[in-house]
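Heads up, one of the protein chains got dropped from this complex, but the rest are sitting where they should.
Let's look at subunit A:
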Amino acid sequence: MNLSVVLTAVLGLAALAYHFGRRRAFAVVSGRVRDLHSLPSYYGMHTALWCGVPALIVMSLWLAFEPSIMTNLVVERLPEAMRHVPESQLNLVINDIRNAVNGTMTGNDPAIREAADYYLQLRTVSHAAMAVVLFALCAAGGSWAWKRIAPDFRARNRVEKSMSVLLILCSMVAVFTTIGIVLSVLFESLRFFQQIPLTDFLFGLEWSPQTAMRADQVGASGAFGMIPLLTGTLLVSGIAMLVAVPLGLMSALYLSEYAPSRVRTFGKPLLEVLAGIPTVVYGFFAAITVAPFLRDLGASVGLQVASESALAAGAVMGIMIIPFVSSLSDDVINAVPQAMRDGSYALGATKSETIKNVVLPAALPGIVGSVLLAISRAIGETMIVVMAAGLSAKLTANPLEAVTTVTVQIVTLLVGDQEFDSPKTLAAFALGLVLFLITLVLNIIALHVVRKYREQYE
């Protein structure tokens, strides 16, 4: 039986269970809903949950274990000669069988052909068995719940409980994905540090990830010092923040405190459009418009500006981040109660004194939070720097030179054909780990700062 048909049937049974549960709820009190503990729809929902959920759980477990069990069965039936081979070769055989099953490869080997047929046969049986088991479960669960419907049965509490379980499961998905990503990055990084000493990576002043493939290769020293990348990242992010924080904060102040409501209604969404522009567009804007402009401007006053400069990338990145700072700051400034402003005005303070002395201090935790969020965003930003900051891992604080950032190097290390056990590729994971730790530390600092001001001000 087709899987989607089975699934639809289970859901249909659950819908039926809902209907019958609701009807029985009406019936047990002969239509006087007031006598029921919960509304009839809760009884229907409870019956439907008991009908559908166990079946769905069994179905997912069945489908998860089915392939490996069936593969084992198929392998046992293979001819002796094919079974007693090294594991890697056996895997190849299994692969061939799978391909034959899916019809993507028509092997000539009769043994494989036969195994594939057996596999298909097993699958049909398995699916039929599954359908039977599922329908039985539906019927059993549904009728059990249906029988329990009574006026004082607390269906609402149970349904709400199961909804909260569902919500917990959904939030767990995000948490476990995060943990999974962190662990995978961590283990790959550990493999990298087995080949390159940690101290070389953390404190090395040279970054040149080309490892020699031949002994006589030139310019492939394989130096993995991340300091130049870190300084490049900090330089570009620093420039971005120098642009974004004053512009963002001041436009937030204007929009929330000074702007007439008419200006505000179209000004704020307009500013937020900046956040909707794809970063790749910002990237070529930086590379094609801003960087040459800066180079020509520098040349006209006798400054040597590289055609890919940290300044161009940072400035454009700053423009991109303005809406983050302004929108979040605007929200927290608006959240400062009007009573605070009135209190200040009533003492004879002017608007700017009120903003400086009352509104900004009260909004500070939120503003710090928004700035730190913007920094995390700047450090993790990739596309603009890939296109406009350059690739040369120079250890410099000069914003007019080309620099490279951690994110750019991760991109270049992983683009193209790679062997996944060379230090060059593994270095990307180590860099990713560093990036993750930096943003983690920033977030912890942000929380700490916010909490400190909370204690002081509220």
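Methods note: a residue touches a chain if its C-beta (ideal position, glycine included) is under 8 Å from a C-beta of that chain, and two chains touch if they have at least 3 such contacts; residues count from 1.
Quick note on the criterion: contacts and distances are computed from a predicted model.
Visitor: So one subunit is absent here. Using its UniProt record, which name fits best from "Heme exporter protein C", "ATP synthase subunit a", "Alkylhydroperoxidase" or "Phosphate ABC transporter ATP-binding protein (PhoT family)"?
Guide: UniProt protein name of the non-displayed chain: "Phosphate ABC transporter ATP-binding protein (PhoT family)".
Visitor: Thinking of the whole complex, not just what is shown, which of A:7, A:56, A:75 or A:349 touches the missing chain?
Guide: A:349
Visitor: Touch as defined at the start, partner being the missing chain; which of A:6, A:112, A:291 or A:362 qualifies?
Guide: Checking the options A:6, A:112, A:291 or A:362, the one contacting the hidden chain is A:362.
Visitor: Mind listing the subunit A residues that contact the chain we can't see here?
Guide: Touch set of subunit A with respect to the missing chain: 34, 260-261, 337, 339-350, 353, 357-358, 361-362, 456-458.
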